[in-house]
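A protein chain is absent from this complex, but the other protein chains hold their places.
The letters A, B, C, D and E name the chains in turn, as written, and every chain counts its residues from 1.
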Amino acid sequence: MSEERPQLIVDGKRLDGRDFDELRPIKIEAGVLRRADGSCYLEMGRNKIIAAVYGPREVHPRHLQDPSRAVIRYRYNMAPFSVEERKRPGPDRRSIEISKVSREAFEPIIMKELFPRSGIDVFVEVLQADAGTRTACLNAASVALVDAGVAMKGIITAVAVAKVDGQLVLDPMKEEDNFGEADVPFAFLIRNSRIESIALLQMDGRMTVDEVKKGLQMAKRGAMQIYEMQRDAIMRKYHTEEVE
Amino acid sequence: MSEERPQLIVDGKRLDGRDFDELRPIKIEAGVLRRADGSCYLEMGRNKIIAAVYGPREVHPRHLQDPSRAVIRYRYNMAPFSVEERKRPGPDRRSIEISKVSREAFEPIIMKELFPRSGIDVFVEVLQADAGTRTACLNAASVALVDAGVAMKGIITAVAVAKVDGQLVLDPMKEEDNFGEADVPFAFLIRNSRIESIALLQMDGRMTVDEVKKGLQMAKRGAMQIYEMQRDAIMRKYHTEEVE
Amino acid sequence: MSEERPQLIVDGKRLDGRDFDELRPIKIEAGVLRRADGSCYLEMGRNKIIAAVYGPREVHPRHLQDPSRAVIRYRYNMAPFSVEERKRPGPDRRSIEISKVSREAFEPIIMKELFPRSGIDVFVEVLQADAGTRTACLNAASVALVDAGVAMKGIITAVAVAKVDGQLVLDPMKEEDNFGEADVPFAFLIRNSRIESIALLQMDGRMTVDEVKKGLQMAKRGAMQIYEMQRDAIMRKYHTEEVE
Amino acid sequence: MGEDILMDIKRDYVLSRLGDGERIDGRKFDEFRPIEIQTNVISKAEGSALVKIGDTQVVVGVKLQPGEPFPDAPDKGIIITNAELVPLASPTFEPGPPDENSVELARVVDRGIRESEAVDLSKLCIAEGEKVWLIFIDIHALDDDGNLRDASALAAIAAILTATVPAERFDIGNDFPLPVRDLPVSVTSLVIDDKALIDPSRDEISVGEYFMTITTDQEDNIVAMQKSGAYQLSEEKFYELIDVSVAKARELRQLLRDI
Amino acid sequence: MGEDILMDIKRDYVLSRLGDGERIDGRKFDEFRPIEIQTNVISKAEGSALVKIGDTQVVVGVKLQPGEPFPDAPDKGIIITNAELVPLASPTFEPGPPDENSVELARVVDRGIRESEAVDLSKLCIAEGEKVWLIFIDIHALDDDGNLRDASALAAIAAILTATVPAERFDIGNDFPLPVRDLPVSVTSLVIDDKALIDPSRDEISVGEYFMTITTDQEDNIVAMQKSGAYQLSEEKFYELIDVSVAKARELRQLLRDI
Partner (left out) sequence: MGEDILMDIKRDYVLSRLGDGERIDGRKFDEFRPIEIQTNVISKAEGSALVKIGDTQVVVGVKLQPGEPFPDAPDKGIIITNAELVPLASPTFEPGPPDENSVELARVVDRGIRESEAVDLSKLCIAEGEKVWLIFIDIHALDDDGNLRDASALAAIAAILTATVPAERFDIGNDFPLPVRDLPVSVTSLVIDDKALIDPSRDEISVGEYFMTITTDQEDNIVAMQKSGAYQLSEEKFYELIDVSVAKARELRQLLRDI
């Protein structure tokens, strides 16, 4: 099952025909679950993600409560059938790390002080994975939080940049992630339609300082496009509700 | 270690010489343990079962208490040496399921409202297994509960029926269970020496609707015989105590 | 990787040139950690041990508190790289047993009644192992407890004796432990510079009754030497602090 | 607290309507909510289906890979069924290893498929005694609005029906459809006193978790049964449940044939 | 609460009787409760024994199966000893993975068997470096009325004594008795101040878990010792315990010879 490294950029285009700074097709729908307080279904390329938010609600056991603010949980989880080789159910080290940094991206943005002693739980399931699941999950979680009516200082929008065949590209898909030189997932706080700060940032691979800086600019442009789609999804949901 | 399927019915008799509606030899003794509040040792064919009841007693940790009634636990467990190939200690998926449906068989029968905030624990150990352990355990647990003096609306009596070589048989032993076409464990609530309702019912295999209905009748007749033996065991225990 | 059994005693000397009743070189330093309330680094032959004491401090969760005295924890742990073949992190059955009997060695000596509701935690890490780790850990833990200022009725000093090539020897190293006939770890309560009683005692191997009794005497002589070094380490620490 | 009171109100409402011989959502006692089956929803899986029964949603993915046979069935494929009640699907589900409810769900679905011999395991031997196909059936709950069990069973058999054995990926010949021999269908009822409500919704279950599941094959044989819940089942009710379950299963089986 | 007070009363009673030089059940200080050994109680096991010491009961089952040897002993069988303190046996035992008491129990019993070389492991090699017999010794507590340790050790060696190596079942020659070379016997005492009570009962242990276990082989050698419990042991008491343990072990060993 050893894989040959394919050429990732041919004639200035990527394997799936995209330009360097082009996102994969994105589909976002808010309010897709009955039981959850807020929810979102999101496709980003071949990724299929579903996010649910529960809360603010009581925290059990009690000693986990914080008397002055809400406690945030974020659980990133992959379905066993979401990847080529069946994944054993339950958290592994990778998903523990992703859950941690994702939670930390949301914590300063959620107005936790409004909900003392309570918990806000964000659960995100990867039903189908195709690179960039952590950023796709952050985008879905963001919409689900808005759908749940959780008060936030802005919205989180996430996208990765990669270096493949020496070239910076936006929103890498599986082959680019597997065979590329570097991968940099970003999440941003967007407020008043402006990117205000970096909420999540990881990186592995090898890039020059200059490439990292350029990558950030590319990611920001991509994030603004995703942000518009997140807004649209939320609008559609409200609109539907009004009509009903 | 692949096993040949044997012929299970020869000349209208079963492998061990039993008639179709005949139980295996049963031996029941109440009050066999010192530490437990109630206990029972039971043999049903080659099954060897020991059951203990503790409670009503305090529940720890406190948040598991129910302020209005007793909390029932039921733990079905197989000793590592109880089966041909050594079983790893600890609960597996099968014993988790058996424990759940067995507990549910007892829950409506135990007068839980009499013991608010307390716990009643039923622990059953399979020391030697030979098919029908879940029904044998229910029979032992029932006697142990009576021995512990736990107030109940009746008694639980359990027995399985199986389909082997196209024939319905009562109380299948190992070979019939392994090579038969279907297995249906039943437990009944018996009250005033009458079967009042079904307390546990599972089934796997393949049977016609008509066979299932006939099987239930066969199980009821078997259960009444077991019930007499449960009664006897309890009587013997009380008698012994009076004599002492 | 099957190993040949070497001759362990040659010309009345042990493999490393020691006499039968000679300890390995010992190095003890108290107060080596900043975060811990008390600590000790100890080498005993090629063993490298570090011990830390935390407490008296609050016990969480609360239901583990004892309203009348301190609760003692003792955790013996081996670093994955401390032994020839990498050890999987986390407690195994051997370290669970060692932790238990080591805790029990300290429990009657620590003045627990002085610290109701609180916890005193002793954590000992084996960084490099070369036989006799449990006794080396006890010696280090003892110094760390004194360094933490925990009130005790005396001090614990530990050493093993072994039988190798038919001969009793003090403080066996790896080869003697692997290929010897018996190993007897002892810990003693020393008070007013006198051995008062046995605090820990285990044994595996094969020895005559007489050998066990002689072994105890040999262990006591060894322990008194170690005790002097423990005292020295504590003195040096106090001295340093005064100078500072 | 508020949660408990709400449950009490719901329960009283369900019971009062039942007293009038009605279900709260106006369904007949033997009527399922609307059912929707989408197959091939997960391209990474060898077979998959999303099933909705009312607002209840579940995805099942089937993955296949070569593995060792059991010693007592050296020439047969192996089915491994697992259910994850992920906390996304209900406020009452908690993260962590499978609890008794997940285990029971997986085992009941597994029994329906196994005992009906829905998959022809004898066609899934690669090298006798050495290598056979392992079939992982993973049940992933998305939204539990009641009766996850029938939704899972339906999604499992639908996913199996559309699954391909990925032989090429493992260099062992050509891909072929997973050989299916039967279409087991489970029908779950909620038993309340002398009534039985097929396909109970979450609100109806506020009355109590008193379930009976009966799974039948395409010849109306019973292949699996499971009474779950702390209640007593009368003999008459049991017979009635058998008959209605057989009848409803026939209807649901038609949906599978239409895939 | 009530539990605690009861314990206090028991402890005071035990201590006051001890003050008069007596044990609460009238036994001599070096006297075991009545001992009963039944072997071959579990036909599914290759060897088994039920031991009762007073009201304390324990079953040990021995199972054998082929497995890989340790790299440093390629031609030797392997002993794996496990103890389950199942919650059936005592109100203080909880379900769950083995705690420190189960682990210690298993390890002390294991050491007695291992260090006395009771089983001739060199006769349990099937193919050097590849396959040897694994001996699983499973201790299953039934009723803990004190001194589970000696009861377990006795049941373990009794089960071993009657065990058969099931070679035929695995197609590796004829069955043969598990080769036994020695009869280790453990003797446990409760140390209270200057007294030592052999084979302490549960009520006596209300005073504290101050145990000393000494295991000897049939030539009166010591093969295992374990001080357990938060107490201090004097040198004199230790010597006394050795002598009494050797003497009692001889008596108990006779029971094994009579099997």
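Note that a residue touches a chain if its C-beta (ideal position, glycine included) is under 8 Å from a C-beta of that chain, and two chains touch if they have at least 3 such contacts.
In this text, all values refer to a predicted model and were calculated from it rather than measured experimentally.
The chain not shown here is in contact, across the full complex, with A, C. Only one of A:E22, A:D66, A:E104 or A:D165 touches the chain withheld from this view, namely A:E104.
When the missing chain is restored to the complex, the residue among C:A129, C:A182, C:A219 or C:A233 that touches it is C:A129. Contact with the chain not shown here comes from a single listed residue; of A:Q65, A:Q202 or A:Q225, that residue is A:Q202.
One chain is missing from the display, and on chain A it is touched by residues 1-3, 93-94, 96-97, 99-101, 103-104, 107-108, 182, 184, 189, 196-209, 212-213, 216. Residues of chain C that touch the chain left out of view are 33-36, 46, 48, 50-52, 54, 57, 75, 77, 79-86, 89-91, 121, 123-125, 127-129.
Assume only the chains that are shown with their structure count from here on.
Among the other chains, the CA centroid farthest from that of chain D is the one of C.
In chain E, the residues that touch at least two other chains are 98.
Contacts with at least two other chains are made by no residue of chain B.
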